[in-house]
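On to subunit A.
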Amino acid sequence: MNALPFDPVASVLLIPLGGAAILALLPGYRVTARLNVLAALLTLLSALSLFFVETRVPGTYLFIDDLNIVFIVLNSFVGFTTSVFSASYISHELETGRLKPVYLRFYHAMFQVMMFGMNLALVANNIGLMWVAIELATLTTVLMVGIYRTPEALEAAWKYFILGSVGIALALFGTILVYMAARPVVGEGLDAMVWTILIEHAANFDPALINLAFVFLMLGYGTKVGLAPLHAWLPDAHAEGPTPISAVLSGLLLNVALYAVLRFKLLLAANPEALAPGPLMVTMGLTSLVFAAFMLYRRRDIKRMFAYSSIEHMGIIAFAFGMGGPLANFAGLLHMVMHSLTKSAIFFAVGHISQVKDTQKIADIRGLTVSHPWLGWGLVLGVVAIAGLPPLGIFMSEFLVVSSTFARVPWLAIPLVFGLLVAFGALLLHLNGLAFGEPKGSTAPVQASYVPMFAHLALVFGAGIYLPPPLVGWFQHIAQLLG
Partner candidate 1 sequence: MNSVSMLLLCVAALLGLSVLAVAPVRTRAVHTLIYGGALAVSLIALGAAVAHIAIDGAADSTAVLPLGLPWLGAHFRIDALAAFFLAVVNLAGAAACLYGLGYGRHEEAPHRVLPFFPAFLGGMNLVILADDAFSFLLCWEFMSLASWALVMAQHRNPENARAGYVYLVMACFGTLMLLLAFGLLSGPAGDYGFAAIRVAEHGALPAALVLGFALIGAGSKAGLVPLHVWLPLAHPAAPSHVSALMSGAMTKVAIYGFIRIVFDLLGDPPWWSSMAVLIVGGVTAALGVLQALMQRDLKRMLAYSTIENVGVIFCGLGLALAFQASNMGWAAALALTAALFHVFNHALFKSLLFYGAGAVLTATHERDLERLGGLIHRMPATALFFLVGCAAISALPPLNGFASEWLLFQAILQSPELPQWGLKIIVPGIGAMLALSAALAAACFVKAFGIAFLGRPRSAAATNAQEVDRFSTAAMAILAALCVLTGIMPGLAIDWISPATLSLLGDRMPAQTIDPWLSIVPIAQGRSSYNGLLVFLFIAFSASIAVFAIHRFASNRIRRGPAWDCGFVEPSPATQYSADSFSQPIRRVFGTLVFRAREQVEMPPPGDSGPARHLVEQRDLIWDGLYGNIAGAIGFAADRLNYLQFLTIRRYLSLVFLALVILLLVLAI
Partner candidate 2 sequence: MTLIGDLILQGAQMLLVLLLAPLLTGFVRKVKARLLRRRGPPVIQPYRDLLRLLRKDVVLAENASWLFRVIPYLIFAATWVGAALIPTFATGLIFSWTADLIAIVALLGSVRFFLALAGMDVGTSFGGIGASREVMIASVAEPAMIMVVFTLALVAGSTQLSELAGFMSSPAVGLRVSLGLALIALIMVAIAENARIPVDNPATHLELTMVHEAMVLEYSGRHLAMIEIAASLKLLLYVSLIAGVFVPWGLAVSGGGPAAYAIGAAAYLVKLAAGGFLLALFETAIAKMRVFRVPEFMGAALMLGLLGALLLFVSRSL
């Protein structure tokens, strides 16, 4: 079935797992950091090799289809760049002694476990397995968020943990309900949890049950997506954890949770009598967008600010997918990819900035373009991108999101545009202070790895102007699948 000498699906899962095992054993920072990068790279390669799998037979546990390949590749790519970034970041953390060497092993191992969890969640064909994987990823990130052991970090982790586990519970209940709905149709046993089988028979499920199931799944996984009003854990978790983790959280984990929501949305959409999932997602999306947009204004902590911007963008993406239709789905996918790349790039910049300025308070960071031109302009570029200005990718996706409303519900464009504008104002307001004006704080040179940041920005820039036809075809195909 497979032209490749190895099974890419397995390797996508096993490499991180093995990496985690090894990293957990090895002491010493330099080696582990390099190994970490290596493992991430291998994962990326095997993820890319997924494209060359000609025939895909869905297994009972794992499967590959067009939808999750995109997520996996994005996932392992950002994971790779983040590991590169984290190498230079963590070294600085060690020098300043914020991070004790003891925790370092733990850190790298956990990083790989997290990658494993997310990849597993993406390739899982079994909704139970998917649930397990997502919880695994969540719990690892909980531990990573608390890694600094400062009161704030612990509190953030604690909050994340409590809210997360409630989410866990709700998602599990939803999963059980889906099984209950499937059992009379598919029959007892494992098959009733295999997604590919579920989607075939979804039409005959009991509508009331899967409605209920979707409510729980939406709330359960929506907590991970960080949609308002379930977002509470997100800002603090981003702000207090190590920056690489913030990058991974914003860039990846939210997407994985969103992916789960999408899967179940498909399930629900396949059933004619069931409620349309769209309105719920659109409502929560708009709520998150507008809410986060307003929250951006009063932020004092730079990482927390960008965390809120992640909520905002997740809202936009949820809005797009909820809106449905090929155009909107395409826009949602594109926006998701662009947001992952941009936001992680921003967090790379922010990580170095907060290190060199030794603060996360926006008020204490001024005139970066003067004091640290590369970081400063990188940040400017990133914020300009995330604010949706051309010629960067998010402009295109936001253009598509807004214009897609005219196909379905034109008046929805008004609140959408309003939210976008409010968020824009807030981001620019903060950027003005951060990047321009008289420099403030230390102007010491920073040893930073600019490669990941500018690589991401370059990709976003390129995508804003030119999307390669194969990619477009691929996305359009998926957009069709998503209905």
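The candidate set was assembled so that all candidates are chains of the complex that A comes from, given by their letters.
FYI, a residue touches a chain if its C-beta (ideal position, glycine included) is under 8 Å from a C-beta of that chain, and two chains touch if they have at least 3 such contacts; residues count from 1.
It should be emphasised that the depicted structure is a prediction, and the values quoted were computed from it without experimental measurement.
With subunit A as reference and 1 or 2 as options, the touching candidate in the complex turns out to be 1.
Residues of subunit A touching candidate 1 in their complex: 158-159, 162-163, 166-167, 170, 208, 211-212, 215-216, 218-219, 223, 229-230, 232-233, 235, 275, 280, 291, 294-295, 297-298, 327, 367, 369, 384, 387-391, 395-396, 399, 402-407, 410, 413-414, 417, 420-422, 424-426, 428-429, 432, 436-438, 464-467, 469, 472, 476.
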